[in-house]
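Of the protein chains in this complex, one is absent; all others appear in place.
Let's look at subunit A:
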Amino acid sequence: MTKGRIRARIRRSHLYTFGCLRPQTTEEGGPHPLQLHGPGYSRTVYCNQPLIHEKKSLFYCNNNISTTKYNVLTFLPKALFEQFRRVANIYFLLAACLSASPISPFSPLSMIAPLAFVVGLSMAKEALEDSRRFLQDVKVNNRKVSVHKSNGEFVPRSWQRVMVGDVVKVEKDQFFPADLLLLSSSYEDGICYVETMNLDGETNLKVKRSLEATLSLDNDGAFWDFSGTIHCEDPNPNLYSFVGNFEYERQVYPLDPSQILLRDSKLRNTDYIYGVVIFTGHDSKVMQNSTKSPSKRSTIEKKMDHIIYTLFTVLILISFISSIGFVVKTKFQVPKWWYLQPDNIEYQYDPKKIMLAGMSHLITALILYGYLIPISLYVSIEIVKVLQASFINQDIQMYDEETGTPADARTSNLNEELGQVDTILSDKTGTLTCNQMDFLKCSIAGTSYGVRSSEVELAAAKQMASDMEEQDTESDLSNFPMIKGRVPRQNVRRAEEIELETVVTSKGDEDKRPAIKGFGFEDSRLMNGNWLKDPKADIMLLFFRILSVCHTAIPEVNEETGICTYEAESPDEGAFLVAAREFGFEFFRRTQSTVVVREKFSASGGVVEREYKILNLLDFTSKRKRMSVIVRDEEGNIILFCKGADSIIFDRLSENGKMYLEATTRHLNEYGENGLRTLALAYKRLNEQEYTEWNNEFHKARTAVGTDREALLEEVSDLMERELILIGATAVEDKLQKGVPQCIDKLAQAGLKIWVLTGDKMETAINIGFACSLLRQGMKQICITLDSDAVTNDRLEVVKGNILNQITNAAQMINMEKDPHAAFALIIDGKTLTYALEDDMKHQFLGLAVDCASVICCRVSPKQKALVTRLVKEGTGKTTLAIGDGANDVGMIQEADIGVGISGVEGMQAVMASDFSIAQFRFLERLLVIHGHWCYKRIAQMICYFFYKNIAFGLTIFYFEAFAGFSGQSVYDDWYMILFNVVLTSLPVISLGVFEQDVPSEVCLQFPALYQQGPKNLFFDWYRILGWMGNGLYSSLIIFFLVIIIFYDQAFRINGQTADMAAVGTTMFTCIICAVNCQIALTMSHFTWIQHLFVWGSIATWYLFLLLYGVLPPKYSKTAYQILIEVLAPAPIYWTATLLVTVACILPYLAHISFQRCFNPMDHHIIQEIKYYKKDIEDRHMWTRESSKARQETKIGFTARVEAKIRQLKGRLQKKQSALGVPSPTYT
């Protein structure tokens, strides 16, 4: 994107343009209108005549956007449809419909009430969530913009009423309401600056330029009789292309993307612009780019569906069994049961119409055994998730003080998915980095300056320090996998100490981070003119001059303080200029062809203003990786200043320019290792003749017409940038967001893979990779790229073959690798990715990527981000999480299993599309490792328990059928059945889902390996699910048969009464309530007063209910009248039976978990025990040792970096020892 460069000053009077690279279009002989016809290019826009577009043939969609799922009219049908897409709900709906018929075994109320409750609650939640989206839309739609009404009069109008063809006037710092054609701006040459952060996440300003023909339309009045016609492409999602013609004053002009202002980008540094609306609302590119937000469901919920299907199968099975039983009974026995009056019987029992009776009984049975399907499961899960989400929202440690934003779980149905994430796909700018550069170090003439250490260094030092501490006190060497055998540890430690010293010495100044934005340098040797005293002062002078002259930035003098700030193309350049200013070389004025620098410390001592005449500027492109300026200084010398990537510069040094090559290389490696972005600086003196000759060549190349002009220019530039003399290198720190490296480290230790997808250049991305420890020295980088020439010249198959070749080669290399510590990094750029993501190649690509420790994709478009995400999601079948902050991340956020948006900065698109939003990347650790882990376990346990309790209850109904002639009679009172799911067992399970903690939050952080329980799905695998179902089956058998046998036929009271159905049913139900509630108490490991209240309260509620229900007049309580007071409570057998059944029910589970804990303890069991016995306090050392081991083996992150360093040191030591003849220790 060479067009997106800043070439003008901010103030209008000083506008100028570098004409170096691109000749004006007029030079090429006038505009060539494009031939536009055929499909895809059908759009016609009549400028300034919006009324035309209200007619049918030219009607385009209006500018009203809506991201809601429902509107007032569609809410009810759509939301109901959503609710009844759940099979379970359809089933219950049918059951409720049938409940009025005599087929139903229950009263209508008992069927309809729970369903209405459950569905109503879910729908209320949907409505609430959608209304939030609606309000956001309303806010956007009602933003105001000035629209040309008529006669040159502009009136404010809300965005939603902007039409295609309208002329709008957008003012400084406003967003564009739609995709516009730029007509003119407040600048004379019709340029304007645009911030596209919401579109592609890039924060630097882009220049847009209007056609020259429309430059005159720069005031309101000019639109009095303005008219023109645009023919252009149809709406499409491609942000970087636009094809169209503009017909104006009988001339046709071709349009390109630099005249198009996109919706949701922002006008900056320009007072106002005029533009014509081309694409509105959902036609605009940004909206086209956003895919419909899919409703996401977590893995657990999907699996839960399978369980529900299983249960449905069981339900149908037992319904069939009981229907068969019923048919047999009815056919052969009921005719003999005179007490039923079989000759005068309703159709559903009629032995003479056995088919009809059988069918209707099947339906009865299907309804009757419905208790197998937990109706309240969905609603309980929803309640639990909302509460969990509110805990996430209220977590004070995920609240960002600076921006004042708390974490926000925007959709609550993915909480448990947070605990199962396998791959994180992260955006870079704004997510990992703040996109702010700090000048930190430099190497001049072979000496390194700058004492402040980078964040990476600091953290590495910290890590080393703690590791050493551990080794010092480590008594049991065999427990330490890294140093097995007899390593002479003293030496190792000494080596480390030395290293530590170098980094730790500068640790103290951590608190006084740079006061000046962009400048973190600290070294008294260079500050305050001290460099003048250095013997190499002349080289230093050159160094500073390069910094202050070799750039394309524009200074902006602050009127109050007189200090310059810089509008630079890249933040690096800004940092250089700030650095130069602080060193005493303040660049303060730029004119058409000069750069003026104020030198504070000159040999003469005074302040000198030096003017450099810019002769040529050789631009920076990602291909050239360097930029140069050729200047003539005040003495008339012609000098070429050059800065660029070290590898490029080093190739271009002259023989005598390599004086500092070795030292500089060493420093550059050091800087790179510390995560800094480096550039090498060089210069070259030219003589007049040499320059003139070259300049002629250059001029020729510049004015050449044709496609090869760029190549020609490059070639000529290349001629000049040779025989350079190296003087040094710079290192800037791409400021990471707070805590990013630590967070990445922790996440890596938790076993998560991290991919970075960025729109940035490859070099930038690699640097960031270093900065956040995704890359490190010694990691083998696999770069898969394409020659840009190859793309244009070769045929598609050749290109693809080339890429495939690279992929297979790399894969082979990984397979051949023997060293277990070897780590690979895959770096791929967007163009290559286009091919690699095609169907025939994507699996190879994915295979390679999965084998690599870190993957960085650069220059990827929003769509590609989404495609990569989909590839990972579908290719590996693992859970993916995408995190990003800009509108360019929306696709990826929506595609991933979980989308996380970074909130608190400008641009809400990502947040609006996300499932969770956090203010800082570092909160991701807490979100995943604590909340994710907890939520996963909670939900998993909760669902298992849910199925358990409903199976235990539902099957007893089935067993009873066998004893009631399969007639469809339930042994329980209707009210017991209603209350079972809704009241008596719901609160404990909700409290389990909301409050359960296997280990406290700080332990989750200390033992990141615990997180792997989620991705490995240890708590919701079929083994466990079936175990719980088996437990339910067992409990149902125990409950039913024990109670039946105990209350068989004999008297159950001392007064001789026998038990009737109400007594048996109530006892059985009491046993169920006690058993399932005791069971959940056993399942919990964390009892706050709330759990105690709910679990024991549920049992108490049952007795209380029974008491109150019994007190009601018999009209309401029917058979349960006074059942507790009069019938059951005085009978000791009732209590003894309850005790017996309860204990018998939970006994196998208790034995099982005791056995498991004893012989096969899981990690959280051990940690619970350690905590229980307070061993972590008594034996601090053991605790820290274990927590340092409790991490997944990582190849990325600090820890890996430190370990690699230790290995390296040991390797060196070993060599030394073997050289000395000492028997070498063995390494494992």
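Here is the rule we use: a contact is a pair of C-beta atoms (placed from the backbone, for glycine too) under 8 Å apart; a residue touches a chain by one contact, two chains touch by 3 or more; residues count from 1.
Here is the rule we go by: contacts and distances are computed from a predicted model.
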item	value
Listed names "EF-hand domain-containing protein", "Translation initiation factor eIF2B subunit delta", "Auxin-responsive protein" or "ALA-interacting subunit", with the criterion being the UniProt name of the chain not displayed	"ALA-interacting subunit"
Identified contact with the non-displayed chain, of A:I1090, A:A1129 or A:A1204	A:I1090
Touch criterion as defined above, residue of A:R132, A:H843, A:K1189 or A:R1212 at the omitted chain	A:K1189
Among A:D173, A:D234, A:D538 or A:E662, residue touching the chain not depicted	A:D173
Option touching the unshown chain, where A:A1129, A:L1150 or A:L1209 are the choices	A:L1150
Absent chain, residues of subunit A that touch it	105, 143, 171-175, 266, 333, 336-341, 344-346, 349, 390-391, 393-396, 399, 404-406, 479, 481, 906, 908, 960, 963-965, 967-969, 971, 995, 997, 1001, 1009, 1012, 1042, 1044-1065, 1085-1091, 1113-1115, 1118-1119, 1121-1122, 1126-1127, 1131-1133, 1136-1137, 1139-1140, 1143-1144, 1147, 1150-1151, 1153-1154, 1157-1159, 1161-1163, 1165-1173, 1175, 1182, 1185-1186, 1189-1190, 1192-1193
